[in-house]
Structures are given as structure tokens and as C-alpha cells.
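Notes follow once the structure below has been shown.
Removed: one protein chain of the complex. Kept in place: all other protein chains.
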Amino acid sequence: MIDAILFNDIIHGLFVLIMGTAALIITQRSLTSLFNIYAAQSMILAVMAIVMYIEYGTLNLLFIALLTIIVKTVFIPLFLHNVLKRIPVKRDLQFSFLSPASSILISAVLIFIVYFFFTGLAGDMLDDRPLLLGGVIGISLALMGMMIIFSRKKVITKSIGYLTMENGVLLFSLFMAEMPFIIEVLIVIDLLMIIVLAAVLAFGIDSSLEEFHKKLNRLGIWIED
Amino acid sequence: METLFLSGCSLLLLACVLPFIARITPGKTARRIALFVLLSGLACITTASLICFLSGAECIRLLYSLTPELVFDIHFDSLSSFFISLIGFVSFCTALYSFNYIEHGGTEKRRLVLTALLPLFILSMIMVVAADNMFGFLFFWEIMSISSFLLMMYDREKAETQKAGIFYFVMTQFGTLFLFIAFLLIYRYTNTFDIKATDALPQVVKSFAFIAIFIGFGTKAGIIPFHKWLPYAHSVAPSNVSALMSGVMLKVAIYGLCRFAFDVLQPELWWGFVLLAFGTVSALLGVIYALKEHDLKKLLAYHSIENIGIIVVGLGLYVIFNYYGLEIPANLSLVGALFHTLNHAVFKSLLFMTAGSVVQATGTRNIEKMGGLVKKMPVTAVLFLIGSCAISALPPLNGFASEIMIFQAYLESFELNNPVVEIVMVIGLAAFALMSALAAACFVKAFGVVFLAKPRSREAGKAREVSFGMLAGPAILALTCIVLGVFSFQIISGIGFDLPVPNMLPVSILLLLIILIFAGLLKLFHAPVRISETWGCGIAKQTPAMEYTATGFSEPIVTIFRLIFRTKKSNEKEYFDSAESITKRTEAKITTFKFFEERIYMPLAHLFMKIAAFISQKHNKDLETFMVYAFVTIVLLLVTAGFWL
Amino acid sequence: MNWNMILYTVLNTTFVFLFAPLIVSLIKKVKAMCQGRRGTPLLQTYFQLFKLFKKEIVYSDNSSFIMRISPYLNIAFLLVASIFIPIVFIPAQESGFGNIILFLYLMVCARFFMALSGLDAGSTFGNMGSSREMTIASIIEPTTLMACAALAFILKTTDIPEMFGTVLSGSILQYPTLFLVASSLFIILIVETARVPVDNPETHLELTMVHEAMILEQSGPKLALMELSYGIKQLILMAFLINILFPWGMATDTTLSGILISVASFIIKALLLAVAMGVFESFFAKIRFFRLPDFFMIAFFLSFVTIVFELLS
Partner (left out) sequence: MIDLAILAYCIPGILFILALVSSGKNKFLGNDLVLNAISIVHAFYLLGLTVIILSTAELPVYYLNGRYFAIDRLAIYEILIATTIFSLSAIYARGYVRDLLKKGKIESSNTRLFYGAFNLLFTVIVLSFLSNNIALYWIFLELTTLFSALLIVILKAKENIIASLKYIFIASSAMLFSFIGIIILFALSRDIISDGMLNWDTLLAVAPSLSGTAFGIAFILLFIGFGAKSGLVPFHTWLPTAHSSAPSVVSALLSGVLLNIGIYGILRLNSIAIQTTVADNLKVFLIIAGLISIVIPAFCLATRTNTKKFIAFSSIEHMGLLVLGIGLSSPLVIFWVLFHKFGHSLSKTLLFFSAGIFHQQYESNKYFQIKNAFKMQPLASWGLILGSLSVLGMPLFPIFLSKLNILTGLADYSVTLLIVVLLLLFLIASSFGYYMVRAFNQKEDEMQLKRYETPASMSWPIVLIIIILLVLGLYIPSGLTELFNGIIADLGF
């Protein structure tokens, strides 16, 4: 149990950090640093979960934090780095629809929109919860992830966008209602599988077709004949 | 009665599947058996419905429920049994004709399909009329549309057939669209699918439902401006199918119009004027277009539009007279319209079948390439002549018998005591008279150019009379034309209408008597007969090229109606050099301006295709664009949700 | 059919049959005199028909049964039509004969087969004649029907004998609009009998001809039948016009004196009308073919005006 004001300050600080990482993800062109930033963002989330555990004492939060650290800060970035080694792409230079600057600007607008949308919800059910901002940031983060998906050309970057979205959802759930742990685990497994598949498909896009099916095998997802 | 009707229906169903399950080689035997089964089935159904019609009792009622709400309710009242008798009889003759007809042209497999679909088509038409609720009506209506569409696509490799097919399919759906609107509107207010008189509809809704019904059935019946499919579809379909489509299917639409506009909804005065106006326009434009047409089957198809116009005029007059409470003219026009429905079914299918024989014998539908067939195909010629006389409303044949009732109704409008309505009626009468005279002119042209004088092409010269089967069906119909005409007065009073129509029997007897007297006289004189050349002012030898063409024949009328037959001139040139001085090829064309197609149908279609192309193009994008669609939608949804909920 | 009817039919038909050729010659005679010629004798048409009956029949080798039967059909239709126009006396009602539409259509029938026979031989003349005949017929038809409608509106019946009876029992002054219709009927009469300014029955090779061109290929007794039917048609149309306007003298019962009076009065009236027609014809030149619709419009207009008058009064 920590002091409510301190708790609030910490949480707010973490929010700022998350938004910062999100902005970085939107603008960053080097794939390696993208992965690192993502790992950092996930780490911040985990920290946030721990802080909240300290505040509320729900054991679930702790497990979530653990899971996040293992999967999102360690396993996924490692896997992505591994994938990156095998494809010729190193940097994602192309932007479609939105330039990084305008993306950031739109994100700002989005936060307002989401805030606005959320007040409707708040009137109903968030009156006893002080952390309206968590929900707002969560949904905004999800929308920003979506922006990454459509403004970046490379599949790998798109995956990062998707992962960011998922982080947004996690953030949202932290502040709204933690899901039963089993659900969280299943979601993470699902997330993993999608990332793996997307990465594999990224191979296909970035390499010739004949190689593609061989690479499918080499990756060891299924057994060679 | 139920048993008779049911066994007839099951025989028809059997005929549907027979060509496929009976793997008899050659397929000819299978087809024969199927057609024979069809014939016997039709005989059963026609007998049952005729008995119902004559006894005047509501004698057949069958039910089959899919769910408690969806019930197939088969019910014969006098209107439906009249129409079923009509369908059954004409189909019977058509089936008789089909025995030999389907053995020509197409592949073996296609003939089998044709044989199988024919009973389905006929059965669906019978069931549409027999259905006693809107659900059953729509159900069989759609089957009718689809089966006729499939039948029509017999020669489907031809570009012409494909165009016709698309036209037909789209227009059919268009009609059905309006039927759905009308029926669902009625359903909304009555909460039942039953066809029964209803007062539950508010006035506005009733009018709206009427418009929908009119457009829906009008499209199927080929009322101008919803007619464009009709000449296309009827001309490319096999002739037995065109006979059924023109002779019977259009009548089913008329049945629907009578049933829903008069039986379910209570007609208002202005409906009568709508019917009258559209009927008159259809009748007049139909025959005017027919005059210009040189495709034999298209010509007949345009005449179908004309005759449907006549029927609709009759219905319109009925509404008007009924509104003013004049019983005799109202009955005259209604009975006239229904009688004309029967008559048109008889003589139009007769004409289509004989035209089919001609087309088969000459291998072309262009009448400019026919001629002289009266000597090659005498029986067909006589049958066609009887049909022509009937459709041109020559007494004492049946076409006249019904048209005179409508004329009579028109003339009786002096009883109306409403100058405005009467003047409208008088104008309608003038148009009606013009239409009737033009029809006669058109059939003089058709019969003259197809059958008389010298053959205009080698194919026409080599034509042979068709086999017995293809004569028997039309012959029955021709006989019916005569009987229905000569005994029209007796028939009308026999079914219980006392109407001021002339008795054609003494007229016919006298006609026959006078002909016999003169023929006898001439026989008595033994006038010597000599065969010689046609007199041609001393030319050495007469060739077919010297004869009037069909174009030449109708030229005066076309000139007089030049406002309607607008032409379009195009001139294309290709040059050898860039300075455009040495001409390589020139093509000048004068084509008839197809007003409805070029000003209404095609522009609408093009507009639709333009929108479609625009929206389609939005789908040929990459993932990023699609994500933007989703993103924008989600943001919008969030905003809406925030405001709205 | 009762005896009265049979008597009427026989008498009327015989009268029409016998009297028709005379009118043909009479109009010719009047025209000739107007042109300053002496003209043929009044019985010339009878001689001509008699001559034709004795001649051989020549058919074109292109022709078919249409050519052979159409003369019979023609005369049969027109003779039956003649029964619809009472001349000798007005028969009792409910005869079955008299409907004005049926009357018109019987004449259409005759025309239909005549046009077909024109097409039969494949001769250009015949073809042209048929084409023009059908054109004229089509555009005159609304006018004819309009005139009939006008009659029906004025006299409140569609039965021809009844119409005659109504006018006979009343006075022409009761129906002033009848004169309007009558002028319209006169134009129709000119058109239907193929006279100047629509057609010229005198010539055979002028390119404007219509009626004569169609029967060009007919010969011998068949031609005679055609000519005879032409005369009959002319007579019954004249009778229609006469009896609508001036039915006086016509008998309504079957006494011998009555019949004699009506026949005699009719002959006088018909002779007068024939003279009028001949004179009328002499005043006009033939109208260009495509100007004909304008001419018909006059008649159409007259009938229409009649109806409007009738409705508004």
C-alpha cells in the first residue's frame, strides 16, 4: 500500500512514458530500435501492473506483470530480432498516408476524441475509479497501434503496430477490470501465434516464392517431410 | 376434382424428371415419353379446371404447410379456373407441337433439358394462378421466371441470346421487386399472406400498392415502358417456348393484375385512367414498332405488347365504368378483357408456332428472306392466315369477338355524363381504332411477305412443309380461333353474361352461304383457267428482287409516323493518310433510334455501372488503405457512440 | 331468324346487288359531263360485268389460293355488310345484324383479303397498291370510328337500323350536329370508295393509284366479282350517309307499298348523292399521298367537334 498521491504521480509518469514510447514507435525507422522500444513499452506496462499490485493487492496483477515481462519484453523481441537476421530488410523507410509528424498530431487529436467518448462511460461506471486516464490512454494506444499498421509498409513493422495495440488493450484492462488469469494467458498465446505467423508471412513477402515454403519448414513450425 | 388436379400435377412433375432418370438411348424416346406424360397431365388439369369454371363452384382446395405461417394453399375460384383452363389448353397444343419441334436444332443434351424444363414452366404458371396466398404466388412466380429464363437461353452461344437473356433476367427481377414491395406492403397491414379483399390499408398505401402491382405485373406483361425485354426474349427463345411465353406467361401477369388490383384492393377512379393510358400507349406503340420490324418473331412479340395493351385498356375501362356504376359497360369491358386474354393466348401461340415452323424451314427469322412459302408449306400458311385474321380482329374470328366488346364499351361511354371523362374516352377510342387498323396492315405485310409471291432467298425456295406433329397443335388452336369467334355470343351468354354483343353465328352462316353461291355459280359457268406470268409492263422475266420488300410495304406508314420512328445517322470514315484525303473505308449507317433502350434503359445501366466501377475500384487497394477504412470507421463509431448512447 | 328477317335479307341484298353497278356508271357519267365529254351509257357497268363473266381466268404462276378465294371473300363480306344498312325497310330489332363496329370490320375484312391478293402475284403494282391501301385504311380508321362514336353519342345507340329509326321517328332539326358528322362521313365515303382526291378509279397505270392496282392481276369472272364488290361497297356507304341524314320515305313495316316507296325514294336520293359526288370529284385534283393525313384530319376534327358539342349541350 502506498500513498494515493504518490501512486497517482507514479502512474501518471508511467503514462507519459508509454505515450513517449508510442510516439517513438510511430516515428522510428530502424527495425532493431523498434523492437527495443516495444520491449521498453511492455516493461513499463509490467511496472505499472506491479505498482497497481502494490496499491490494490490483487494477485492477478502480479501474474500479469510476470507474464508480460517474460513474453513481451523477452521472448517476442528476441524472436523478432531472430527473424530480422534472416530477412534482407533492416529499416522501414516508407510511410503511407501519414508522415510521422502528422501521425503524432493525429494521435493527439485521438486522445481528445477518446477522452470525450469515455466521459459517457465514466458517468455510468467509473465514478468510483480514479483512473479514467488509464482507459483513455489504453484505447488511444490501441488506435495509435492501428495507425502504425496502416502508415508503415513492412510487415514486421505492422506486427509491432499490432503488438502496440495489444499493449493498449492490456493497459485498458489493467485500469478497467483485470481479466481472469487464464484468459490472459490464452490471449498471450494467441498473440504469440499471430506474431509468429505474421513474421513467417513477412518472409514470404520479402523473399522469392520457392524459398518461402522452404523457409516455412526451416523455421521449425512444422516437420519437414 | 382434387384427385384429377393432383394427378395432373404429379404427371407434370414426372415429365420434369423423366428425361433425366430414364436413360433411354436414343434420347428421342425419352423425350417422347416425357411429352406424352406432359400431355396427359395437362389434359387432367384442363379438364378439372374447366369443370370448376363451368360449374362455378369453388371445387378444389389443397393445403400443404411448410411452417404454420407458410402454407401452400391451392384454391380454384372462377377467375383462377378460367386462367388455368386457358394455360392448360394452350400448353397442351404447344406440347403437341413440341413433339417434332424439339427434334430440330441444339444438341441432344439441350433437347433433354428443354423437355424437362417445359413441364416445370407450365406447372409453375398453373400453380401461380392456383395459389391462394401471396407466399405461394411469389414462390411459383419466381419459378416461372427462372424456368422461362432457362428455356429462353436455348441458343445461348449467340450474342443476341445473351443480350436478350440479360435483359430478360434483369427486367424479370425488376418486376419481382415491385411485387415484393406490393405484397409486403399488404402483408404489413393485414398480417397475413392470404389473398383476400382488404380494407385495412390506408388510402395512400393502397394507391402505392397499386402502383407497385401495376409496375410489377406490367413488367411481366410487357406494358410500355417496361416492355423492352419482350421482343428480345421472345425472338430468341425456341418457338414453342415463345408460344408459351407470349401466349400464356403474359396472361399470368394479367391474372395477377386482375387478382390484386381488383380483388384485393378496391380500385379507385384514377387507377382506371392509369390503366387506360398505359394500355393505349402500349397498344399503339406496340403495333407501330411491329410495323417496322422485319424479324418475324420480334414482330409477333411487339404484337403481344399491343394485345396486352388492349387487355389493359379493357381493365381500365372496367375500373372507370365500375366507378360510375354503369353495370353493362363495366361488364362488357371486363369480360372483353378476359375474353381477349383467352383469344390472344390462342391466336398468339398459334402464330408463334407457325412462325416457328417457318423459321425452322427457312433457317432465318428475317422476313425479307422469305416469300413464296404458301406453295411450299400450304397448311402452315393457312394456319398462319387464320391466326393473322384473328389477331387483325377480322370477323367472325375470335380476335374480333373480344375487341368488339371493348369497342362497344367505349361507345357506351355516352352514358357517363361526365364530359371530361367522355372526351378522354373518345381520344382513347380513336387511338384504339388506329391500333386495330395498323394491326391489320401489319399482318397483311407479314403474311404477304412471308408466304406470298416468289421466294426471296434460296433457303426460302428450298423450304419444306413441316411434319404432322407441328401442324396438329396449331391446327387445334386455329379451329379454336374460329369456334371462339363464331360462337362468341353463345359462349358469353352461356357463362351467364347478358351483354350487347352481336351474334356472329348468322353472319358467319350468311358469309359461308354467299361464298358457296358464288363459287357454285362460277363452277356452273366453267370459266376456262389459264396460268401465265405476272403482268409486268413487258419485262422479260420477273425476279424476286422486283417485289416489294417488307420495308417497302411499311414505308408509307413509317413516313407518316416519322415522329416515332426517329432515325440515327452515323458516318465513319477511315483514311490512308493523316491529312484525311484518301478514303480507305467509309461506313454510313442509318438505324432506327430505339427511344426506350437508348434513352431510358441503357443510361440507367451505364449510371449503375459507373457507380459500381467507382466502388469496386475502392476495393482494389492494399492492406494499408483497408486499415485506414477500418481505422476511420472505428474512430467514427467511437465518436457516434459517445454522442448517441 | 324469322320470316321478316329472311325477307329483308333477300330483298336488301338483291337490291344492293342489282343497283350498285348503276351508281358506278352514274358517277362516271356525271364526271364525264363535268369534263365536257358525253361519257359512257348508264348501263355500261352492267355490260362490262357481263362481258367479264364470259371471259377466261388468267392466274399468275406466282399466285396462290389467296388470289383464287379473295374475290369470293370480298363479295361475301360486302354483301353481308350490306345487310347492316337497311334500304328496303327497317327490320325488326334483335336481328344480330346492325352493330356498327361489326359493319365496319366486315369492310376491313374485305380490304384485308383484297390487299393480300394484291401481294399474291408478286407484281410491283399490286404490292404498291396493297401497301398504300393499308396505309390509308389505317389512318382513316380513327376518323371512321370517331364518326361512329359521334353517331352513337348523338343517337344513343350503336345499332345502325336503330339509328335510322331514331332519326326517322324524330326530326333532323332535333339533331343539328348530324350535319357535322355527315360531312365527316362524306369524306370517309370518298376515301373508302377510292375516289379523287384520294385515289383515281379511272386510271390503271398512274403511279398514284391504289385500289385498281390491287386488282390488276384479277381477270375474267374474278375481276367481275371484284368490280361488283367495289360497287356494292360504294352503294352501302352512300346508303349509310343518306339514311342517317334523310331517312324519310323508308318503311318500318313490311308492306309492299312501303317497300316500294322506300326503294323509290332511296333511288332518287342515291342518284342525287351520286351526282353530288361526281361534281365534287370534278372540282378536286388528286392530293399528294403524304398530304392525305391532313385531309383526314378535317373529317376527324369534324367528328370530334360533334362529340364535344354533344357532350356540352
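When the chains are written out, they are named A, B and C in that same order, and each has its own residue count from 1.
In this text, a contact is a pair of C-beta atoms (placed from the backbone, for glycine too) under 8 Å apart; a residue touches a chain by one contact, two chains touch by 3 or more.
Fair warning: this is a prediction, and the values are worked out from it, not measured in the lab.
K.L.:
From the touch rule at the top of the page, work out which displayed chains the omitted chain touches.
P.N.:
Within the full complex, the chain left out of view touches A, B.
K.L.:
Who touches the missing chain here, B:Leu269, B:Ile495, B:Leu513 or B:Ala612?
P.N.:
Reading the full complex, the residue touching the unseen chain is B:Ala612.
K.L.:
Across the whole complex, list the residues on subunit B that are touched by the chain not included here.
P.N.:
Counting only subunit B, the missing chain is touched by 66-67, 69-70, 109, 135, 138-140, 142-143, 146, 153, 156-157, 161-162, 165-166, 169-170, 173-174, 176-177, 180-181, 184-185, 187-188, 608-609, 611-613, 615-616, 619, 621, 623, 626-627, 629-630, 633-634, 637, 641-642, 644-645.
K.L.:
Given the full complex, what residues of subunit A touch the hidden partner chain?
P.N.:
117, 120-121, 123-125, 138-139, 142, 145-146, 149, 155, 158, 162, 165-166, 168-169, 172-173, 176-177, 179-180, 183, 186-187, 190, 193-194, 197-198, 201, 204-205, 209, 212-213, 216-217, 222-225
Simple rule for what comes next: only the chains that are shown with their structure count from here on.
K.L.:
If you tally the C-beta contacts for B-C and for A-B, which one comes out higher?
P.N.:
Between A-B and B-C, contacts are more numerous in B-C.
K.L.:
As a quick test, compute the distance in whole Å between the mean CA positions of subunit A and subunit C.
P.N.:
101
K.L.:
Report the inter-chain centroid distance for subunit B and subunit C in whole angstrom, where each centroid is the mean of the CA atoms.
P.N.:
About 36 Å separates the centre of subunit B from that of subunit C.
K.L.:
Counting in whole Å, what is the centre-to-centre distance of subunit A and subunit B, each centre being its mean C-alpha position?
P.N.:
So the centre of subunit A lies 68 Å away from the centre of subunit B.
K.L.:
Considering subunit C alone, which of its residues make contact with at least two other chains?
P.N.:
none
K.L.:
Which positions in subunit A touch two or more other chains at once?
P.N.:
Expected reply: no residues.
K.L.:
Under the definition above, what is the set of subunit B residues touching subunit A in their complex?
P.N.:
623-625, 627-628, 630-631, 634-635, 638-639, 641-642, 645
K.L.:
How about subunit B: which of its residues touch subunit C in the complex?
P.N.:
That would be residues 371-372, 374-375, 378, 381, 385, 389, 392-395, 400, 404, 407-408, 410-412, 414, 419, 422-423, 426, 429-434, 436-438, 440-441, 443-445, 447-449, 451-454, 500-507, 510-511, 514-515, 518-519, 522, 525, 527-536, 542, 544, 546-548, 552-557, 559-560 of subunit B.
K.L.:
Provide the residue numbers of subunit C that touch subunit B in the complex, in ascending order.
P.N.:
1, 9, 53-66, 71-73, 75-77, 79-80, 83, 96-102, 105-106, 108-109, 111-112, 115-116, 119-124, 127-128, 130-132, 134-135, 137-142, 144-146, 148-149, 152-153, 156, 158, 216-217, 220-221, 225, 289-290, 293, 300, 304, 307-308, 310-312
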